[in-house]
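Encoded as structure tokens, the structure appears first; notes follow it.
One protein chain omitted, others in place.
Coming up: chain A.
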Amino acid sequence: MTTIDALAATLRTVLGDERVISDRQELRTYECDGLAHYKVIPALVVFPHTAAECATAVKACVEAGVPFVARGSGTGLSGGALPRADGVLIVTSQMRQIVEIAPQDERAVVQPGVINLHVTRAASPRGYYYAPDPSSQQICSIGGNVAENSGGAHCLKYGFTTNHVTGVEIVTPDGDLVHLGGRAPDAPGYDLLGAFVGSEGTLGIATEVTVRLVRLPESVRTLLAAFPSTDAAGAATSAIIGAGVVPAAIEMMDALAIEAAEAAVHCDYPQGAGAVLIVELDGPAAEVEAQFVHVERFCRDNGAFEIRIAADDAERALFWKGRKSAFAAVGRISPDYIVQDGVIPRTALPEVLHRIGEIAAERGVRVANVFHAGDGNLHPLVLFDDSVDGEAERAEEVSGAILDLCISHGGSITGEHGVGMDKAKYMPRMYSDDDLDTMQLVRCAFDPRGLSNPGKVFPTPRLCGEVPGRHKGAHPLQEAGLAEVF
């Protein structure tokens, strides 16, 4: 009996036959995450229902010396949940219980497989919501959000997942159940919770998550402004932020991204725009009203030739529709594309956008730009046609060059999609060996055996020379209408 067969037998006794998959055909369902370019068929897939079961599964892996990888909804865009051929994939999709909605404590307690949007759905009848809003929120899991420290359009004002998680129960890579943080703030000792959030499954598996709930705002105002150029839209953004306004969101699309969105969802954005901005303010009504006037003026002063103000929720949704679909929509104007995720200081925006334009032109590749303008998180979409010789390679070059550009401007190689296996090789460009070595100290403390999602985040020889990820057409989730991409 092989190690895996023996492990499968052990896991079947604990979890029952139906919750352990070893059939190769069935295993294929789990061969990739949202970065579908990388595929590895796991040795086993298991579905725990409880923290205790999850701990037992991990313990069994540890005893067998077999690596394990956590998976939530599999929407990750950096290959974080990519299985190991010699390992077990622990899927949380049957851990979907909302344990408690406690608005009086501004907290919710959920199992890790709970879908992001379901937390808000459960809390909103009581006047609260869960603020981090990745555009995959209709399908991604809270456990995945915790692992990736996911962001969303409204994180400009409200912060990222890490600012909204106050406690986790985890299965350590040794198979022990440990609580970090909790319902009250500032638990004594090291902030291991802070280290765990964003650790991409390499420090253990979250089995229960306590999140902050935020009171719904009294008022929300949204405008769509059309500018002749991204420079003008960038200047308006600078004016808004420079004036001390903290919008809930400021999102920008360039002409190519607008073209794609028009083709896909007929969002009817103003004709002839070189860029559009969506600016949303929320908060107490009087506060929002007073600031909204300024925002409108800053847009006009910086060359906006048309400004539309959402009259109601329906119109607001329409504004957002173009923006939210832009990513997927790119599939309408290009057979293939790479989704990039990089960050620059916001003030470097004009310079970096010009440079991206130059790099793209030099290589004969088109780049559509969609981004969170407020915090400098770029999502350039590098378009190419895989059937044309050499285009894929050129697109990859451009995509890599954009990351270098982010680093040289003092930014980051990822603002929300994570490092995973896709960007591990870029980590040494952003951090020194000593920096990475220091991060690995934490890894060694949690996972001395290196069994929890090995090969992710930190570069290892195994990852050298891998091709960066790319999407063939739209992601299956987008096609199914389940998710949209920012």
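Definition applied: a contact is a pair of C-beta atoms (placed from the backbone, for glycine too) under 8 Å apart; a residue touches a chain by one contact, two chains touch by 3 or more; residues count from 1.
One rule holds in what follows: contacts and distances are computed from a predicted model.
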Missing subunit (named according to UniProt) among the choices "FAD-linked oxidase", "Branched-chain amino acid ABC transporter permease", "Acetolactate synthase" or "Septum site-determining protein MinD": "FAD-linked oxidase"
Sole residue of A:215, A:354 or A:449 that reaches the chain not shown, by the stated touch rule: A:215
Touching residues (missing chain, whole complex) on chain A: 102, 104-107, 127, 148-149, 151, 155, 159-160, 162-163, 172, 176, 178-180, 182-195, 197-199, 215-218, 238, 241-242, 244-246, 283-291, 343-347, 372, 375-377, 410-419, 423, 427, 430-432, 434-439, 441-446, 457
